[in-house]
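Comments concern the structure below.
The complex is shown incomplete by one protein chain, all other protein chains being positioned as in the whole.
Then we have chain A:
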Amino acid sequence: NIFINNEWHDSVSGKVFSTYNPATGEKICDVQEADKADVDKAVQAARSAFSLDSVWRKMDASERGKLLFKLADLVERDRAYLATLESLDTGKPFLSSFFVDLQGTIKTFRYFAGWADKIHGSTIPTDGEYFTLTRHEPIGVCGQIVPWNFPLVMTAWKLGPALSCGNTVVLKPAEQTPLTCLYIGALIREAGFPPGVVNILPGYGPTAGAAIASHMGIDKVAFTGSTEVGKLIQEAAGKSNLKRVTLELGGKSPNIIFADADFELAVEQAHQGVFFNNGQCCTAGSRIFVEEPIYDEFVRRSVERARRRTVGNPFDPTAEQGPQVSVEQQRRVLELIQSGITEGAKLECGGKAPLSKGFFVEPTVFSDVQDHMRIAKEEIFGPVQQIMKFKTIEEVIERANNTEYGLAAAVFTTDLNKAMTVSAALQAGTVWINCYNALSCQCPFGGFKMSGNGRELGEIGLKEYTEVKTITMKMSGKKS
């Protein structure tokens, strides 16, 4: 059901939608479908919970932190159940859900719980007979739209800082994956958050999502998803009430492997960097630039590794890879693979849907990829690895940066100079050196250029959820 004011509601319109298990194609259950009218109800609840005399606004900051800690404890208590639900709804391997998604979720809540009573303003030595201080206040009602690739983790990345800073929330999980987010609603209530602080509205982008982006009663919107939809959200925010916007969008992240890299490490990290989560990561290292002297061997070893990647049911502990999240995503990936073949890249392995049931795609490797090809330019969001050759450092930096995206990048080298210089030159919000997908809630994450606006996580993540008020007081004559 829809979660508003700590209660479960049917949709105003009576509509429901279905959520499916992508490993089998079968329906899991029906879910109440939120539309504009439900968003209006939720905003009203969130606005009321944010009023100056509300329990939430009057609560000690440290007490907000305690509630977030309690929420983390409850997620930990129900870890196995949530991991199961997540795998069922997304198709990601259960052990991944348990060890990566659930860990990230719990740690993110705990990290932001610790910030709640440490959100400092300043006192400032202004000119004249004045005393000035700043307060970092909550913004207000925050709309949050999360994607289907890491439903629970993305929910934590959104709720953690928003609640730590004292905001109230209207959150829409992706229509493909509403289940774990709704379960969090139950835990929010159990933890003791006052009613209306968090409201969860499962539904579709063009209806519920659009209602959030253009709502006159929402003060800020945070969106994680495709660049295409991100642009619509920012436009709607401008057109409506200039609500503040943060966006975490797509990527076509370059992974640069120098000849002096630790070869084994580079092959494995490049493999995981593109294939993790069935290739459905905004950070997917989907353009791998390999220095000429090691190129052939690198391709050979990468293909060997891809062939060894086990594909199967998410609940099979030996399966490294599950299905894509939906038939639409599966089709899109297969279409892009076809374009790679058509445009002349060399298909080294994979390329097909291996099973008739479920939305699977084989681990696929292309070599001899040229920068102009669609598979080198467009975000695939599937288990497809592109390997390209480069000669010089200047050349590869230019090619790596030659994209509208700028989310992540990586460099593999043992040379200190190369590591420092290349990481400084890359236009990406996160640059990994001799690793990939090393994400931690203490560190800011976000995109250069069209991969996003703003940063999530870390101390910097708090900025996006506070509104700064400057208070200047006239001082009587004497200035001490």
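Operating definition for what follows: contacts are C-beta pairs under 8 Å (C-beta built on N, C-alpha and C of every residue); 3 or more make two chains touch, one makes a residue touch a chain; residues count from 1.
Rule of thumb we're sticking to: contacts and distances are computed from a predicted model.
> The hidden chain: which UniProt name fits, "Aldehyde dehydrogenase domain-containing protein", "Sorting nexin", "Proteasome subunit beta" or "CIB1 protein"?
"Aldehyde dehydrogenase domain-containing protein"
> One chain isn't shown here. Among A:Y20, A:W56 or A:Y183, which residue touches it?
In the complete complex, the chain left out is touched by residue A:W56.
> Pick out the residues on chain A that sit against the missing chain.
Contact residues on chain A toward the absent chain are 55-56, 58-63, 65-66, 69, 107, 110-111, 113-118, 120, 131, 192, 194, 393-394, 397, 416-418, 420-421, 424-425, 442, 459, 473, 475-476, 478, 480.
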